[in-house]
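Of the protein chains in this complex, all but one are displayed in their positions.
Presenting chain A:
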Amino acid sequence: MASPAQQGDDSDDDMDGFMERFKKEKYSNAFSEDNWEEEFNTVPMFMKTAPEDIDPMKHPELAAIQSIIHDDDRPLEEQAKSLKDEGNDYFKDKKYKKAIVSYTAGLKKNCSDSNVNAILYTNRAAAHFHLGNMRSALNDAVIAKKLKPDHIKAFIRGASCCIELKKYADAFQWSEEGLKLQPTDKKLLELRATADRHKRAAERDARKAKVKEKKQRSEREALLKSIEERGIKLLIPRQGPKRSSDVEDDGDGGSSKAMSGLDLDGLCSAEATGAKVFLDEQGVIHWPVLFLYPEHQQTDFISAFSETSSFMDHFCLMFGAELPPWDTNRQYSPHNLQLFFEDQQKESLYEVNPDTSLLKSLQHKRYFVKAGTPSFVILVKGSPFCEKFLSERKTHRLK
């Protein structure tokens, strides 16, 4: 503007002078031509988007406007409402965490308008819902319902949360209550149907599991009975600290206790396949059987050895066409093999005739099936290893 020195002069001249300077000189704080768009964007009025966080140092004007919004002098209801609107805006932009912050701030105002508070809770519940915080969402819905028992959105939210939490009976209850207030609400009708469907599916699953369990139990009992009838003895492992709880839990008494002996196949074999002894439709028992080859520190696992088959049947299959790769001396041919089982208690070996059936061998008075998996030791007849092995142990040979 006109300098003090020219104060006394004719104003027109001053004006001309001013206009001249105006055309030529840039005023301070002018936008530069290069980045005027950027600079425009820093003026609150012309901002296209607001920055995420308002730093009072960088955007003093924005910070000033913001503080007007959060002016502490206005009545609490208004403040709460503004915070609600703020939360809603964040919600619309899917910024759920920020929405929750705003809603929470609104609730902190503790204003007396229960309508606004109910809406704040309901909306916060929705925000939590979209973040996957179902429990928090449900809590907020419960409070909202209490504050405003006719707030339909609270019921919709409550029911939706319960469905996500798989509390179908509760979801059903919420939708029924909501429908009492608004019998034609489509969302509530849908939620009710969904909750009902899931509830009935869960009931059916429970029934199916029960039927299955009953079937398994009767199969187990039939199997144990068959084993017992054959005079086969199972070795029940001594109950260690881990297993002591089983004794209390056993609803069906002896049956599953006996079965636990049959389930421990994992302990025995490195090749545990989870194979279990079973009774087939013709009433024949099939056992998982281990063949041990101490000479070469090898084992073979036969997952289903029919009790009516003989060992020789299996030898011919296993060693008939091809000898195992670890049999470097090519000695393990079917008729070269000698078969024993170990009586752990008496630390002795009993020879078994390979032509006998598995059943017969298991019925030996000293045979105890360990961990549900009968095992047998196989040696090459007359081999040096065999002689040595047998001499180190008490052996009962076949006559």
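Heads up, the rule we're going with is that a residue touches a chain if its C-beta (ideal position, glycine included) is under 8 Å from a C-beta of that chain, and two chains touch if they have at least 3 such contacts; residues count from 1.
Here is the rule we go by: contacts and distances are computed from a predicted model.
Q: What is the missing chain called in its UniProt entry, if the choices are "Protein HGH1 homolog", "Longin domain-containing protein", "CHCH domain-containing protein" or "Proteasome subunit alpha type"?
A: The missing chain's protein name, per its UniProt entry, is "Protein HGH1 homolog".
Q: Touching the hidden chain in the complete assembly: which of A:Val211, A:Leu317 or A:Leu398 does that?
A: Candidates A:Val211, A:Leu317 or A:Leu398; residue touching the omitted chain: A:Val211.
Q: Thinking of the whole complex, not just what is shown, which of A:Lys58, A:Lys94, A:Arg135 or A:Arg200 touches the missing chain?
A: A:Arg200
Q: Which of these, A:Leu189, A:Met312 or A:Leu390, touches the one chain of the complex that we don't see?
A: A:Leu189
Q: Contacts of chain A with the missing chain: which residues?
A: On the chain A side, contact with the omitted chain comes from 179-180, 183-184, 189, 192-193, 196-197, 200-201, 203-204, 207-208, 210-211.
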